[in-house]
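Provided herewith is a single structure, encoded as structure tokens, for subsequent inquiry.
A single protein chain has been omitted from the complex, and every remaining protein chain is retained in its original position.
In this document, chain identifiers A, B and C correspond to the written order of the chains, with residue numbering beginning at 1 in each.
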Amino acid sequence: MKSNTVILHTAALAIMPLQLMFSVFLLLRGHDEPGGGFIGGLVAASAFVLYAFAFGAEATRKLLRVHPKDLLAAGLLFGLASTIPALLSGQAMLTAHWWELPLPGDSYLKLSTVLVFDIGVYLAVLGTLMTFVIGLMEVEG
Amino acid sequence: MMLTALYITIAMVTLAALLNVYRLIKGPDAPDRILALDTLYINAIALIILLGITLKTRMYLESALLIAVMGFVGTVAMAKYLKRGSVIE
Amino acid sequence: MLDRLRFPHPWLSLTLFVMWQFLSDGISGGSIVLGLILAWIIPLMTQGFWPDPPTLLKAWKTPAYLLRVLWDIVVASVDVARLILSPREPRPMFICYTLELKDPLAISILASTISLTPGTVSADVSDDNTLLLIHALDAEDEQEVIDTIRNRYEKPLLEMFQ
């Protein structure tokens, strides 16, 4: 490995889980408070970028497991899927639909097409940024 | 009394930010400028928290956390660029 | 699939789970389910890259160390503040410090501690993890700084990581 990166290694390993959790938090609270898919995707991308600083391009690719372009495509598919319930019930495209799943402990898991759309944005942003970063790595060789 | 303390603190942090801008412009070297930027974003976090206290809302704390996350990655990226001439090896 | 359902880093998982309960405004069925999922997936993603699991043999010594560091951080800031405000020129010095610690995590903790405590910033770790370059803002004597660090921070860390 490159000259001493002990401190960066430890830092990346300690900070990355926090960043990933924060990104999921931002994604999920996006419907009725500030936050949402875009900023959540940015934070997730920053976690992976920090990882790339510490461990290099190959390790980041391995960590992602899929090619970032596939993430981007999956995000777009999620966005498309969020339009289907409205179309099936004969309303205007992208009309929001809500379902509530009862859970033990007297609480509900709120699912909605808005959330599906937000997950799509999240994946698309993450995929785009990681495509940039990995593309730049390949240019530099 | 708390309000007075709040305004004095806001004035002090703003002054601190101005001093950082002075260092940012004067340099003399690239690491100095990055250090000034790093301190500037920490001051921005302080200002956002103070704004939240003034407006009695916790809505802005997420943005402060966001600046902390992104600012750190930015500082590391710039320092790595100076050291290697490239950000990712 | 089932053999993947394990927690490679129980402490990390526990921290993530507890933190998620706080983040999602109180404990509810939904937050517990999501917290468990996150506490499972995130450590699993990064597990291959942790160095040999840090063996915190004496975990109960951590709070004492943290409190000491926290107190020293406050003292350090007052020291630095006084120096910045006094008209006297500081006497900076670069110091080479020989590490006794071997564990990478322990070295990182020591370096961070040094950066946050009185008058010193750790500037670099040598390639073979045996030397630490320290910049002292206002040092009288090289040996004095080395002794302080050795007794105050490295000894407790040595006891914690073996």
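Here is the rule we go by: a contact is a pair of C-beta atoms (placed from the backbone, for glycine too) under 8 Å apart; a residue touches a chain by one contact, two chains touch by 3 or more.
Note that contacts and distances are computed from a predicted model.
Undergrad: Just by its UniProt name, which of "Molybdopterin synthase sulfur carrier subunit", "Putative membrane protein", "Na+/H+ antiporter subunit G" or "Alkylation response protein AidB-like acyl-CoA dehydrogenase" is the chain not shown in this complex?
TA: Listed in its UniProt record, the absent chain's protein name reads "Na+/H+ antiporter subunit G".
Undergrad: What chains on display are touched by the one that is not shown?
TA: A, B, C
Undergrad: Take the complete complex as the reference. Which residues in chain A touch the chain that isn't displayed?
TA: Touch set of chain A with respect to the missing chain: 3-4, 7-8, 11, 14-15, 18, 22.
Undergrad: Touching the hidden chain in the full complex, which residues of chain C are there? Just list them.
TA: 19, 22-23, 73-74, 76-77, 80-81, 84-85, 89-96, 111-116, 119, 121-124, 126-127, 133, 135, 137, 142
Undergrad: Mind listing the chain B residues that contact the chain we can't see here?
TA: 1-2, 4-6, 8-13, 15-17, 19-20, 22-23, 29-32, 34-36, 38-39, 42-43, 45-46, 49-50, 52-53, 56, 58, 61-62, 64-65, 68-69, 72, 75-76, 79-80, 82-83
One rule holds for everything that comes next: only the chains that are shown with their structure count from here on.
Undergrad: So the centre of each chain is just the mean of its C-alpha atoms; given that, what is the distance between chain A and chain C in Å?
TA: 29
Undergrad: What are the residue numbers in chain B that touch two or more other chains?
TA: none
Undergrad: Going by the touch rule set out above, which residues of chain C reach two or more other chains?
TA: Within chain C, no residue touches at least two other chains.
Undergrad: Would you mind writing out the residues of chain A in touch with chain C in their complex?
TA: Chain A residues touching chain C: 3-4, 6-7, 9-11, 13, 16-18, 20-21, 24-25, 28, 55, 59, 62-63, 103-110.
Undergrad: Quick one: which bits of chain B touch chain A in the complex? Just the residue numbers, please.
TA: 59, 62-63, 65-66, 69-70, 72-73, 76-77, 80, 86-89
Undergrad: Tell me, which parts of chain A touch chain B in their complex?
TA: Those residues of chain A that touch chain B are 2, 8, 15, 19, 22, 26, 33-35, 39, 42-43, 46, 49-50, 52-53, 56-57, 133, 136-137, 140.
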